[in-house]
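Once you've had a glance at the structure underneath, I'll fire off some questions.
Omission of a single protein chain aside, the complex is shown with its protein chains in their original locations.
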Amino acid sequence: MNLLDTLLRCVAALVVFLTFPLIIGQTEHKVMAHMQGRLGPMYAGGFHGWAQLVADGVKFAQKEDIVPAGADRRIFQLAPAVSLLPYLFVLLVVPVGPHGFVGQAVDAGIFFVLAVMGVGVIGKLMAGWASANKFSLLGGLRTAAQLMSYELPMVLAAASAAMAAGTLSLTGIVEAFHWWWLPWQAIGAFVFFTAGLAELQRPPFDMPVADSEIIFGAYTEYTGLRFAFFLLSEYAGILVVCALTTVLFLGGWHGPLPDSLGWLWTILKTFALAFVVIWLRVTYPRLREDQLMRFAWTVLVPLALVQLALTGIIKVAISQ
Amino acid sequence: MNILAAAGSLAPATRGFLSPTGAEIVFVLVGLAVLGAAVISVGTRQLVHAALWLVVALGGLAIEFLLLTAEFVAWVQVLIYLGSVVVLVLFGLMLTKAPIGRSPDADSGNRWVALLVALAAAGTLVTLVVDAFRTSWIDLGAGGGSASVTGASLFRNWVLPFEALSVLLLAALIGAIVLSRSRQAAAPKPRAGRLRTGKPVGAAPAAKSPAAQSPSSERES
Amino acid sequence: MEGPLAAALAADPAVGGGYFDAYAAVGLLAVVGVLFVMVAFTANRLLRPAIWSPEKLLTYECGVDPVGEGWAHTQVRYYVYAFLYVIFAVDAIYLFPWATVFASAGYGMGTLVEMFIFLGFLAVGLLYAWKKGVLEWT
Partner (left out) sequence: MNLPGSGLAKGLAVTLRTMTKKTVTAQYPEVQPHLPPRSRGVIGLLEENCTVCMLCARECPDWCIYIDSHKETLPAVDPNARARTRNVLDRFAIDFSLCMYCGICIEVCPFDALFWSPEFEYAETDILELTHERDKLREWMWTVPAPPALDPGAEEPKEIAAARKAADKLAAAAGGDPA
């Protein structure tokens, strides 16, 4: 391993980080529109508005950057970066294909990912507090409470996958995958994906940014590029959660094609899950704040514990 | 954690301190950054800034752990301290009144005493560590602090403390709930459903209707 | 390095060799990420206009003039959730070292039972919180 190779991998991760969320965002525009009987963007770029998000990006880059008079300037300006960058690190360690097709394998893989993703919540609290806006503060607190509540089932479900594989390395988990993991880890997959969705504050779990109650939560006062960073972090988050669900529970690159095309499976499964994320957004109404919290603690956490028990018993039974 | 055991015996120094490796240089630099962040965290008069500087200090510590090949501990540091303890602190600050800008009452009259105690504690620790290790060289094998090594040592040698920990956590949980409940018990119970509809709360349709629930969700903000 | 530790290390193919290399890559990515953010905001500063007016810098409260200051009372319940998470997260991290060893030779049933006792204590805690109504709002 030399410096150039590593740098290339890092830049590749950055490129994926900047392009794939745009693809997901554009898919969301179109899928959501068609699910509501609309067409969605049709102009930018010519063919079915494919360049809409590029145009949005250009617009965001040119917009005035406003920091409210009462805000805590430094923290207000730093918050978008703090909430965005953790997802970049996750993308580096997600294995795409077999034989080392990964940005950089990290031994503590899954634990590294969960720890790094947990840092994003600080960015949202910073944004909520530094805006000097009641609605922002309330949104920030709601975000933090939601992120923490759903982090727990997510960690437990991920632990179940790690138990099944007997390793924390993401590559190792995919290598250990067999098709019968699908029924065995089904509850865990459900818990992980749902909790991931809630971590992203995507509808139906978008109470922290509920426009009818608290404007746009912690992001109310943001404009221009900083707001775009928050948006990007949401879509990068979709990519990360879908990719992680693929790797942990859906077998990553395993599929009825030769190993050399394994990366195709990973990407295909990731985008299929991203479609589900969009689908759920269009279909379901927003959960109320108390329902949101109750769902995490009284449904997802017990389910995750059941999955842990199931995984432990079956795994010990198999290995003896 | 059993890093010392994992790394083998404390052999006398076979290497000099004057030809540091890259990791050692980074270790010292990050250590200085952590020290700086910690000092600012204690010294700043803005409450939330203090908590955020604590984030920097604790994150730096995680990097130090990584450099010492204590991989698992490093990410525990990030997940628990950055992801939840600091967030808990921030939460507490923001729920109580944490104004933007300086808090005039953030300074205590005891600060000189506090400084003295801090210096004494630091002096004791440094003396202890220096005296314990002297010039011995611990060769840190990569992977010596990985999760599997930690797990092996935890479940072979330290099962009882581990179980005791669960009792401790349970006690903390119950304590927290009792504390938060006792304050709520003093406040009058929400009776919006009864007042508004004129029916007893026990009447199932009234209690379940959105009208009966909405006051409670309004109260939340 | 000797005995069970070496065996445990050898059993895990991911551990070993590239430890510092792996985290050097992560560190490099941190540099790349920070550079990206800096370049983005520098470019943004060159592109964007800056025409401030007092009205623009006002707190946004749906168009009406802001009332009071940028701080409001919030339910303590949020704090209880955060507290619960801290406790449960400390518990949950022990699952990870356990996950890597519990099925290997020499652990088996005993370790499983130990973990179940550990989890049982916390399930009791969750049940207690549930019964006390901390997890529900009304």
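Each chain carries a letter (A, B and C) given by its place in the written order, and its residues are counted from 1.
What we mean here is this: contacts are C-beta pairs under 8 Å (C-beta built on N, C-alpha and C of every residue); 3 or more make two chains touch, one makes a residue touch a chain.
All figures in this text were calculated on a predicted structure; none of them were measured in a lab.
Engineer: Where does the absent chain touch, in terms of which shown chains it meets?
Structural biologist: Taken over the complete structure, the missing chain's partners among displayed chains are A.
Engineer: Check the options A:Q62, A:S260 or A:T283 and report the residue that touches the missing chain.
Structural biologist: From the options A:Q62, A:S260 or A:T283, the contact with the absent chain belongs to A:T283.
Engineer: Which listed residue (A:L18, A:V31 or A:A176) would be found touching the missing chain in the intact complex?
Structural biologist: Checking each option in A:L18, A:V31 or A:A176, the one touching the absent chain turns out to be A:V31.
Engineer: Across the whole complex, list the residues on subunit A that are touched by the chain not included here.
Structural biologist: For subunit A, the residues touching the absent chain are 31, 33-39, 42, 279-280, 282-284.
One rule holds in what follows: only the chains that are shown with their structure count from here on.
Engineer: Any chance you could name the chains that touch subunit B and subunit C both?
Structural biologist: The shared contacts of subunit B and subunit C, listed by label, come to A.
Engineer: Which chain has its C-alpha centre closest to the mean of all protein C-alpha atoms shown?
Structural biologist: C
Engineer: Can you work out the whole-Å distance between the CA centroids of subunit A and subunit C?
Structural biologist: Averaging C-alpha atoms per chain gives centres 13 Å apart.
Engineer: Counting only residues that touch at least 2 other chains, which ones in subunit B make the list?
Structural biologist: 71-72, 76, 79, 83-84, 87, 91, 95, 98, 100, 143, 146-148, 216-217, 220-221
Engineer: At least two partner chains per residue is the criterion; list those residues in subunit A.
Structural biologist: Residues 70, 107, 111, 132, 137-138, 141, 144-145, 148, 151, 155, 167-168, 289-290 of subunit A each touch two or more of the other chains.
Engineer: Please name which positions on subunit A make contact with subunit B in the complex.
Structural biologist: Within the complex, subunit A touches subunit B at residues 70-72, 75, 107-108, 111-112, 114-116, 118-119, 121-122, 125-126, 128-130, 132, 137-138, 140-141, 144-145, 148, 151, 155, 167-168, 213-214, 288-290.
Engineer: Which part of subunit C faces subunit A closely enough to touch in the complex?
Structural biologist: 12-15, 18-19, 21-26, 28-30, 32-34, 36-37, 40-41, 43-45, 47-52, 54, 56-62, 66, 68-72, 74, 77-78, 81-82, 84-85, 88-89, 92-93, 95-96, 98-100, 102-104, 108-109, 112, 115-116, 119, 123, 126, 129-130, 135-138
Engineer: What part of subunit B is in contact with subunit C in the complex they form?
Structural biologist: Residues of subunit B touching subunit C: 6-8, 23, 66, 69, 71-72, 76, 79-80, 83-85, 87-88, 91-92, 95, 97-100, 141-144, 146-152, 154-156, 159, 162-163, 165-167, 169-170, 172-174, 176-177, 180-181, 183, 190, 213, 216-217, 219-221.
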